[in-house]
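Written out below as structure tokens is the structure these notes cover.
Certain chains of the assembly are absent from this excerpt, and the rest are unmoved.
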Amino acid sequence: MAIRNKVVLAMLFFSLLALSAYSYLGTQEPDVDPELITCNHQCQQQQQYSEEEKRICEERCEEYQRMKKERQKEIEEEARRKKEREHHQRQDEGSDEEGGEEESREKENPFVFQDKHFETRVETDDGRVWVLQKFTKKSELLRGIENFRLVILEANGHTFVSPCHFDSEVVFVVVKGRATIGLVKEEGTERFNLQPGDIMRVPAGATVFMVNRDEREKLFIAKFHMPVSIPGEFEAFYGPGGEDPESFLTAFSWEILQAAYKTQRHKLQRLFEGQKKGSMFNVSREHVEALSKRTMSPGIWPFGRQWRGPFNLLSNGPSVSNEYGRLFEMSPDKQTQFQDINLLITWVNITNGSMTAPLYNSLATNVALVIDGKGDFEMACPHISFSSEGRSSSATYQRVSARLRPGVVFVVPAGHPFVTVASTNTNLQIICFEVNARGNKRIALAGKKNVVKAMDDRVKELAFNFPAKLVQRIFNRDEQFFFPGPCTFEEREELGRAYA
Amino acid sequence: MAIRNKVVLAMLFFSLLALSAYSYLGTQEPDVDPELITCNHQCQQQQQYSEEEKRICEERCEEYQRMKKERQKEIEEEARRKKEREHHQRQDEGSDEEGGEEESREKENPFVFQDKHFETRVETDDGRVWVLQKFTKKSELLRGIENFRLVILEANGHTFVSPCHFDSEVVFVVVKGRATIGLVKEEGTERFNLQPGDIMRVPAGATVFMVNRDEREKLFIAKFHMPVSIPGEFEAFYGPGGEDPESFLTAFSWEILQAAYKTQRHKLQRLFEGQKKGSMFNVSREHVEALSKRTMSPGIWPFGRQWRGPFNLLSNGPSVSNEYGRLFEMSPDKQTQFQDINLLITWVNITNGSMTAPLYNSLATNVALVIDGKGDFEMACPHISFSSEGRSSSATYQRVSARLRPGVVFVVPAGHPFVTVASTNTNLQIICFEVNARGNKRIALAGKKNVVKAMDDRVKELAFNFPAKLVQRIFNRDEQFFFPGPCTFEEREELGRAYA
């Protein structure tokens, strides 16, 4: 047994998982992990091993090293995120919840995205582009929308955004500020002056540039990308450029470029050394004024009939409106422009202290971006099971909830009942990208017209096991879609009680 | 070496895989696994460990625990299934095969599903809902149909099924019994009385309830779900309900509910305490009679033009019919209702002792549910390679075969030739959900019109390397689509031999 012990120990010494407790034995060498050296050494010293077995052994060593490093990275990442979370921890005046609760809630919530779920793709002195992580990175439950990517662009006053094209269809929504957007076609350039609420579809492959027309006000644009080449992935292709943004032309060899442009190499080199300012940079007032002169001839864009220039979501008036809120939708003739991508865009403005009726979409999945104000979101979900506050984990429907503030993104899958509530201080404004929108119906669960109220008395009675008249009394109210919110209501309740 | 031994042993003590043999060392504590406690303890006691390493160590302990528990679950699950298999082992009078063979055959057959592949999603005293596992759980070969889910609902006499909506399109097919199905829209409720062969499309998000109109006879409904939100996953959303079925409204916080329904909390609490009977329960004859009165105004359903109420598959007469069997198909005007989901439903009734011609679908993949009778299924498949009975594994085409009985589901991918045979005692009835059906052709390989018979003589001769006349003689016969089956044939053969 003794000899066997030794042999086994020797073997275990460099076996994959024994290594997990092994790091303190290594000698200190600067570049390569000493653990890896020792492990490989042990592999080579095993005389009973064939060359192939030694190779397998060494590969195990490396694999373990890799795993260890990844784990370390994860730990660092977690630490970084924790810091970030602490940094972002809202000092929300209306918040009566504790940070700890929110943190754990967030961890378990696959439908809500915050600042930390965005990656910075471009960052210059004059602007930034954030890309929301792939939806499936957060949860497999979002695989139905995995080909969509949400992007936020922020540009300082008089900032120019260099021309580029994308390998994705894109919809631009101007959230804040005044932009001039130019589309370049082989026949010339077409420019449009946009304001908040303007929506513009940019076809895949179309070269687009932008400028913030305003000298002071920041420009915020929400972009919804629908990749056409690699599902879920898109990139910006800068043709005009140089070192920064790098022109994709510089990826070609000099021989090719010389032939393509019938130009000597040194001239091309000079050309590509010109631009070093990045893809977003400040330009002069004169430049801005020249760029924001609208072009005269809109012409017919080569990207086909669906493309008809920008339109304003807010200008036609709301499709639903009362004192508690307003809903702006694309009019049917504008929708045809988006039919091939099966997308609908809506803009919701909930009056401070008000809320939306509990409702669900029959077909559409809603990717919602909070653009102004504060508030709350609650949704019932049967697809997840986790223990949330005050609710046994045996519940069929989990409450998904989130505090809303500008930049928060929440996803409402089809069929899922949800509610959004504006804080008592500010209106809550949300832009919704509704995918799979064709034929979608919003089905209300409360308000003047709702699906429970519409049931036969007998069905109400059977379903609730409760007198139909009492059910009807609860599900009957006059407002539609937008209601007074919980806070307002509490006051009224108080009032009511006083009178009772 | 001795000291090193001890150290290594101590480390190994709590390393991931050493733990697999470690359970007997733990002291008996009731709630937490003693193994986990010991493991974590060991992690903390390692003085050479940094805090981070201790943390990694403890995480490994937890991961091992999780793996162990999962493995235990699997073992239990396997045991359960084995019992189930034994329980279900058919005492099939027509079977001349041994159970053992069938079992191994089943294991290797990714195209056939039995009772054990269904999960019970609802079970009350009065009814059950079974959901077939995801097709891809069985085999990656079925990933082309992974978004579809087959469901069977069984309800006792006078059972009410509570109103709910689904995050999927659904097609209901009444297999047996008499149902009243109600669709609730915001303008009111529409009810339909259905009988066997009735097909009804329920749009995603539509609230639907049901009652078994018959006092005695069980109601069986086959449902084909096409999820719209999370691919391959769907859930029932019960709005009206309480504790059981839980109403999804109870997932919202009280403040939200109070505001949404302008109602005091205690009233809402009482409402949601009413229902405890589950989603399927027995109701009085009076209730049934009231519910099964057809509504007068069908109106126009808000879910759009494609929805036009139920229709009967059997009422228009078969599209193919002879003494050996009948095929019922949706007429072209009904098909338009299903065009957007690219689905065709057929009902096949094979006379006892008869069979279908060998044939294949050009485009459609057929998900077939046996609803009555017994029989056999054979299919040729080039995509799998396993050693089946009496057939070398080098064969290009594997025989996929299954005994058919009510509840068995078999899948026939496009292009795959197959045959179904009814037992000598009973007619075999099958409902087929044909996905990707647009433009599909059924291509026969035997019978009056078949693709081999239609070849030029020269091609026949070259392809079979056999005289065209003899090929023609074999591939020429009068019947079409339904033939006398093997058993009948054997008798005839005997007769034939007697005359020869």
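Labels A and B are assigned to the chains in the order they are written; within every chain, residues are numbered from 1.
In the analysis below, a contact is a pair of C-beta atoms (placed from the backbone, for glycine too) under 8 Å apart; a residue touches a chain by one contact, two chains touch by 3 or more.
The structure presented is a predicted model; accordingly, all values stated were derived computationally and were not measured.
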Subunit count for the whole complex, all chains sharing one sequence, 2 displayed: 3
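What we mean here is this: only the chains that are shown with their structure count from here on.
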Cα superposition angle of chain A on its copy chain B, in degrees to the nearest 5: 120
Gap in Å, rounded to a whole number, between the CA centres of chain B and chain A: 35
For the chain B and chain A complex, residues of the former touching the latter: 1, 4-5, 8, 11-12, 15-17, 46, 48, 52-53, 55-57, 60, 160, 162-163, 165-168, 182, 184-189, 203-207, 209, 228-231, 233, 235-242, 245-246, 248-253, 255-256, 258-264, 267-268, 270-271, 274-277, 283, 287, 290-291, 302-304
Chain A - residues contacting chain B, complex: 5-6, 9, 12-13, 17-18, 20-24, 71-72, 75, 141-144, 355, 357-358, 360-363, 365, 378-383, 391, 395-399, 401, 413-417, 419, 421, 436, 439, 441, 443-446, 449-452, 454-456, 458-460, 462-466, 470-471, 474-475, 477, 483-486, 488-490, 493
